[in-house]
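Note that one protein chain is taken out, while the other chains of the complex remain in position.
Let's look at subunit A:
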Amino acid sequence: MLLGKVSLTPALCTALRISPAFSGIQKQIGAAATQNARLYASSQAAEAVLDKQAVGTTTATKAATAKKAQSVESQSFAVNMFKGQINPSQVFPFPSVMNEEQTQFLQELVPPVSKFFEEVNDPAKNDSLEKVEDSTMESLKEMGAFGLQVPQDLGGVGLTNTQYARLVEIVGQHDLGVGITLGAHQSIGFKGILLVGSPAQKEKYLPKLATGETLAAFCLTEPASGSDAASIKTLATLSPCGKHYILNGGKIWISNGGLAEIFTVFAKMPMMDEKTGQMKDKITAFIVERSFGGVTHGPPEKKMGIKASNTAEVYFENVPVPIENVLGEVGGGFKVAMAILNNGRFGMAAALSGTMKGVITQAVDHAANRVQFGSKIHTYGAIQEKLARMTMLQYVTESMAYMISGNMDSGSKDYHIEAAISKIFASEAAWEVTDECIQVMGGMGFMKGSGVERVMRDLRIFRIFEGTNDILRLFVALNGFQDAGKHLKSLQKALKNPLGNAGLLAGEITKRAKRTAGLSTGLTLQGSVHPELSHSGNLAVKAIEHFGVTVEDMLLKHGKNILHEQFVLKRVADSAIDLYAMVVVLSRASRSLSQGHASAQHEKILCETWCIEAYDRIMKNVKDLKSSSTTQVFKNMKAISAAVVENGGIVAPHPLGF
């Protein structure tokens, strides 16, 4: 315990591993972040998050201080783990958010929806027709499937996020093409109206959207703007009369583009920036009706998968959009886009956990019956490992989906990192699981008749759309760094007034000294994790500690340039994903053990196995980030890439010389 005078000595700075010049770094990160926001703005979330730090350095500090109260109090587990801290409030115990009425209602909804997808919807037919059969569309509309989250008084089913997740899981299990048709409509197509629409807009549009009388589409992507969404060129200019915006531009790869009547369109508008006095392009979101005139679309795109979902180019030619149809604030379109995508992300994890359930059942059925070399193939280790991995991946995904939907239903607004993590994890897990299912089934898996190849083709897009997994990894890492950076900054401020912050400083020094000595810093999950899982809980705690240290190290080493170190960012993100996954299954398995579920011991094994392997992966990433040979590897990769780009392809001459 430090007593007496604490002065800002170089020794102290070293002990706290903070450069005296650190204050500059935080501001620099803020400024550079904004300059480079364009780089990572697909997850439009990144831009808006970086936007929080605003333009210019002084505003960065002001915004940081203003938001300090908010962000320092973040309850998000992911945000805190980047600081090497544990905030268990959102992850332990596993959320159970439905009251009796909601549970009963959901239990009544599941059988008819399942029955419909088992008996009526024909995914193979939808795939070969490259559209959802008309009769199926009609039945889905009658069923109310197009307005699941629209409030009941506006004609929808009024489901909570958790209830929605459960139903979307059924759709995901049977037909992802239908899933995207429904999702493009309600998860993103008109979600903006639900989230930020005015009462008048909601009353006008939601009833017909809820019954499926009109379909919706989300229009952001352009030929030159995919991940770099901030660079969109579709233009909205105020008409001379001041009553309309005139919309001009073209969007590509719009799901439901050929079917929709209502479009959420993002366009840029030149606006006066109050602070600089200069004109700046800001994005605004609009509700555009096809009936406004000037809206046309191209033919359905031919795709690898989700063929039943309509994907088309949409063109806007001098479309008059009434000023009442601005969605959210003028110039606030980016935040709207972020809110929409964030809000819908959990749905993907839920749907994909259903998809995995379905293919695992097929793989198990095959493995349990197929005899080769005299035994059922599920008795062989190679197959056992596949089935086990598939099961764990599904368990993690499902746990993430319902943890996030539970957090959202409890009112949390701070879930964007977790949502991004769940999207990355679910899309990659589903791909791996389905691929292994085909492998288990052998030749049968490759044949159209089994239906698994269709699922594989349908799944590929999930790693690409709604924020490519590569961009989302950068987002997770950068977001985490920003919060960790703020923490370091507040420490740095404390250093300026050591007497007034003796406690904080003393705590930090003790913590770091312990870390250096290899001792536990007192971080614990005891009390949250079930005693039978305490070993795995300890692995998670150790991983968080090492992860927190690594994050700090990277910040101190690279400073503002961390933005450019994508090799580093990817590995930090991968570790964050593994960490969140560990904690999520610890929570779920703990609950099963506490509640004495019949499956509790099985879940315990799933959890323990996952944690052992995730811990190893995290520690490897941590080690790599410290190692000089990995730094060399990054440099080499950069050089290899430069060479093949310059050569337009493979550089090394053919071994045969020609």
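Basically, a contact is a pair of C-beta atoms (placed from the backbone, for glycine too) under 8 Å apart; a residue touches a chain by one contact, two chains touch by 3 or more; residues count from 1.
The working rule: contacts and distances are computed from a predicted model.
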item	value
Omitted chain (choose from "Electron transfer flavoprotein subunit beta", "Kynurenine--oxoglutarate transaminase 3", "Response regulatory domain-containing protein" or "DNA damage-binding protein 1") - UniProt protein name	"Electron transfer flavoprotein subunit beta"
Contact with the hidden chain (one of A:87, A:103, A:139 or A:538)	A:139
Which of A:78, A:132 or A:157 contacts the chain that the document leaves out	A:157
Candidates A:77, A:94, A:116 or A:315 - the one touching the absent chain	A:116
Interface residues of subunit A (partner: the chain not displayed)	105, 107-109, 111-113, 115-116, 120, 139, 142-145, 148, 152, 157-158
